[in-house]
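Comments concern the structure below.
Every protein chain except one is present and positioned as in the full complex.
To keep things simple, chains are lettered A and B as they appear, and every chain counts its residues starting from 1.
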Amino acid sequence: MEIPRHWRLQKQRLALVGEVCPHCHAKIFPARDVCPECGGEAKTAFKFSGKGEVYSFTTLHSVPAGFEENAPYTVALVKLEEGPIITAQLTDVGEKEVKIGMPVEMVTRRIRQDGDERGMLIYGYKFRPVMG
Amino acid sequence: MQKVYIAGVGQVPVGEHWDKSLTNLSTAAVRSALKEAGNPQPDIVYIGNFLASSLSHQANLGALVCDEAGLRGVEGTTVEAGEASGAAALHMGYLAVRSGLVDCVVVVGVEKMTDMVGTEVQSAAVESGDTDFEGMQGLTYSGIAGLLMQRYLDQYRAPRDSFAGFPITAHNNGVNNPFAMYQKALDLEGYKKAPVVCEPLSLYDVPTYADGAAAVILVSQKLLKDKNKAVMISASEIATDTLAVHDRADPLAFEAVRISTENALQKAGLTRDCLDLFECWDTPSIYGMLSLEAGGFAERGQGWRTAAPENMALTGRLPIATLGGIKAHGLVPGAAGIYQVVDAVTQLRGKAGKNQIKSAQVAMTQAISGAAASAITHILRTA
Partner (left out) sequence: MDENLLLKPARAVGIVGYGVYIPQYRLPASEILRVWSGDEGGTPIKEKAVAGLDEDTVTISIEAARNAFARAGIDPLELRAVWVGSESHPYVVKPTSTIVAEAVGASENIQAADLEFACKAGTEAIVMAMGMVGSQMGEYALAIGADTAQGKPGDALEFTAASGGAAFVIGPAENSLATINAAYSYVTDTPDFWRRQHQVYPEHGQRFTGEPAYFKHVSTAARTMLDQLGAKPSDYAFAVFHQPNAKFPQRVAKELGFSKEQIQTGLLAPVIGNTYAGASLVGLTAVLDIAKAGDRILVVSYGSGAGSDAFDISVTDKIEERRKKAPSTQQYIDRRIEIDYATYARYRGKIVMK
């Protein structure tokens, strides 16, 4: 059971909370201790809007353990409107064709269970084509 | 500081060795290499390995590999750098002999992928990427390459078939290498017909994991017996980049490759056209493409022109994968970097048979971990 590891990342995963560097104001996701832009210490929380666009994508059929139930699925690099690029599954795509540049928005979904049906549930960010 | 020579090489054919354990493989490679080198007494054994802890639940290979190879008591430790572990172990061996503190180092790369079966293997293999932010999104090693290839095709409008040069070259060269897992030629039609594995990657764009082991014996000049077989290491350079692809300012720039290649050429006092062959990281094919661009062998976004089969063939301007590359050998993570070196040494010794590159004197080998989160470049020359 990998409880502490998943619990530590909860806020980041559930609400897309990263950091903003207090020195150079770069937006950082995922959170880290040293700002990748200016090298200063970075620990101030910043909540991302969840809006972004598809930077790249790929569809997986042969998947790692724990993800078999949802296969096949599409994983994307999403460029958030605040700057950082993150890796996330796409969801609720429906009949739409995924294209680079497609506007997407963050939703919180069940990523997987930790282990099997007795394990804790891991929720986190995915992105779907903007609604409406 | 003393010069570093490769006095002997040994390798096990790559394959699914159900009946062989990790140490069956490493022992065979080590003993074969030592024999070829005239049985010098090793001061250190460096083991390159990535997944033994996850797939075989076995760590502490430093002790285990030495013990099983009949080298009890000798200093032994594992060096890990994902799929480039073998090259990383070679780097450590190089530093040890170069420093003058020791005269003989055994470097063995070994991986046993088949001790475990099922999707757990994919989860373990993606540990060379960012577990929390790439693996946890359901990505695999090939999936990460898929994201980069998709972006490359879109950003540079490269023809889809322009990636075929890598697997075609590798497979055609693998035909004459009994140590390669795949010994069947490949043509463009075969490439185009292959099923999609992980859009846009198709079957020949991705590696196959397999078991294997390869070893080289590093010696100082004092222990060098047969200069005819010897090859000198002129440079050994490691550079790192962000672990996760999404953390890079330009996901299509393999910065670690650029830095490592430039440093290696500089240390060796050479320019790119001095190279007679380049054992690059040829699979997934997009990694071969990005390696050529970052390494300065092609302009950014133009790698697909340089990667034409005629340029990369044995008779081409820049031969790659001369004895099968990673693609035709099969990907043995802990050992891949050593297999590359063994192939380069074979060329430089003039022992490559039908695949011999005329007057091969200078070779570059390059291993990368994950999506080039680290790049390890070696330059070898005839002694």
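The working rule: a residue touches a chain if its C-beta (ideal position, glycine included) is under 8 Å from a C-beta of that chain, and two chains touch if they have at least 3 such contacts.
Keep in mind it's a predicted model, so treat the numbers as computed, not measured.
Listed by label, the shown chains that the missing chain touches in the whole complex are A.
Counting over the whole complex, subunit A has residues 10-11, 14-15, 47, 69-70, 89, 91-92, 94-95, 107-111, 121, 123, 126, 131-132 touching the chain that is not drawn.
One rule holds in what follows: only the chains that are shown with their structure count from here on.
Each chain gets one centre point, the mean of its Cα atoms, and the points for subunit A and subunit B are 32 Å apart. Contacts from subunit A toward subunit B in the complex involve residues 5, 9, 30, 36, 55-68, 70, 73, 75-77, 84-89, 100, 111-112, 122, 124. Touching subunit A in their complex are the following residues of subunit B: 118-120, 122-123, 126, 130, 132-140, 142-143, 146-151, 154, 197-201, 242, 244-247, 251.
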